[in-house]
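For subunit A:
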Amino acid sequence: MSEYLLLRHRQIPDIGNLTVYRQNEGFQAFHKAVTSMKPEEVTEVVKASGLRGRGGAGFPTGLKWSFIDKNKWPHYVVANADESEPGTFKDREIMENNPFQFLEGVMLCAYAIQANVAYIYLRGEFWQIAAHLDRKIAELHSAGLLGDNLFGTGYSLRLYTHLGAGAYICGEETAMLESLEGKLGQPRLRPPFPPSFGLYGMPTVVNNVETLTNVPLIIEKGAAWYRGYGTEKSAGVKIFSLSGCVNKPGNYELPLGTTFRELIYEHGGGIPGGRQIKAIMPAGASSSLIVANEQALDTPMDYESVPAVGAQLGSASVIIIDESVDIPWLINKTIHFFKHESCGKCTPCREGSYWMMHLTERIDKGKATWKDVELLKDVATQIRGKCLCALGEFSIEAVLSGIDRFRQDFEARVGAREMIETQP
Partner candidate 1 sequence: MFTEILRGLRTTFKMMLEKPVTVQYPEVKRPVRRRFKGRHELRRYDNGLERCIGCSLCAAACPADAIFVESAENTDEERYSPGERYASTYEINMLRCIFCGYCEDACPTQAIVLGDNYELSFTDRRQAIYGKEMLLVPVKEGGLPTPQKTEPGKFNRSIPEMNNPD
Partner candidate 2 sequence: MNHLAEKYSEEIQAILAKYPADQKRSAVMPLLYLAQRESGYVTKTAMNEIAELLGITATEVASIVGFYSLYYDKPAGKYRIQVCTDLPCALRGAEEFLEKLCENLGIRVGETTPDGMVTVEHVMCLAACDKAPMFQVQSGEGLSYHENQTVESAMALIQSLKKGASHSNKDGHP
């Protein structure tokens, strides 16, 4: 990549230093917005840029901001830094190395919806990052970029970090709000959505770190400039977190629409030991397994193309599975994760993940029969469409796609004898 928009520290190593960041046009967007733009104008620019949420759902960011209920005050911004999806580690790199661009994004969002307080909800394990951000926020206060009466306009803004404590579900925006309110991190009913009923019941915008990090450049350089990146419907750049069976795992900032092949073989350096690629999980553990055939490898990674090969782009946490990996083992891993992280609020997810765990364990240990595999599929199907939030719905993606697309792996696990027995 010739130019970085988000991982700018890779080009400007000291961008985490406020002086360096400001030398590189840092906070000009914020200054411009606060001093010369109406809040709605900021929202309009973001809307026009085609920026979509990078946390996974891909909801148009500007549209979300425009939904904010202007009849209820105060408004809040909550930055979602609860990066917990297995295979995702992009927000962490941004916050560690390019913190000001992220913070400026938060501040722009706050200005756009006229919030005076913004919280950055970090997963509890990001204890050091929270301390790091706190120092950066203090610097911004000293520099007059945060606080009361900013640039003499009367607008005031404060940022606070808030640490979670080890609950994947808090990445779900309403669970995060509950958690921030000091309650169990269990998702709320939706509707109402946070822009009308969010933190403390007040209108709130919740955006992912990466999403917000895009905003300063969009405001500074304009929507049209941003649309120059990516595809028609998936504008902009995306950080792809590449992990699993690949030679060079890591974050790769690429335009949306880059193919899997390019990511894996050009950037990621291919599969270790020259082994064959077997499957791709494009959205972390929540993802369906894509059979890594030629067609799949040539699929552009954007919000529209990935579904065509039977998965979602989500947070673009691409986990590479090579031929040495057994799919029943992999499924057992993901189900253990979801079972551990299920909040327990709704029945299908709480009981279903627990039941699936028993089944995947039996299958993985080779103690199962084909009936168990079929039962697993039944249970997973039974969960679908009935959960309160996306966690439960996502927990079955790998299971169903795994059984459908890698049937031979399961057959090998349960042995041939039972197969014959269950033949009609």
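As a convention for this text, contacts are C-beta pairs under 8 Å (C-beta built on N, C-alpha and C of every residue); 3 or more make two chains touch, one makes a residue touch a chain; residues count from 1.
Per the selection procedure, all candidates are chains of the complex that A comes from, given by their letters.
None of these values were measured; they are calculated from a predicted model.
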Of 1 or 2, the one touching subunit A somewhere in this complex: 2
Complex interface listing, subunit A residues touching candidate 2: 83-89, 91-92, 96, 123-129, 131-132, 160, 162-168, 179-185, 200, 241-245, 249-251, 285, 317, 319, 321, 325, 330, 333-334, 337, 340-341, 343
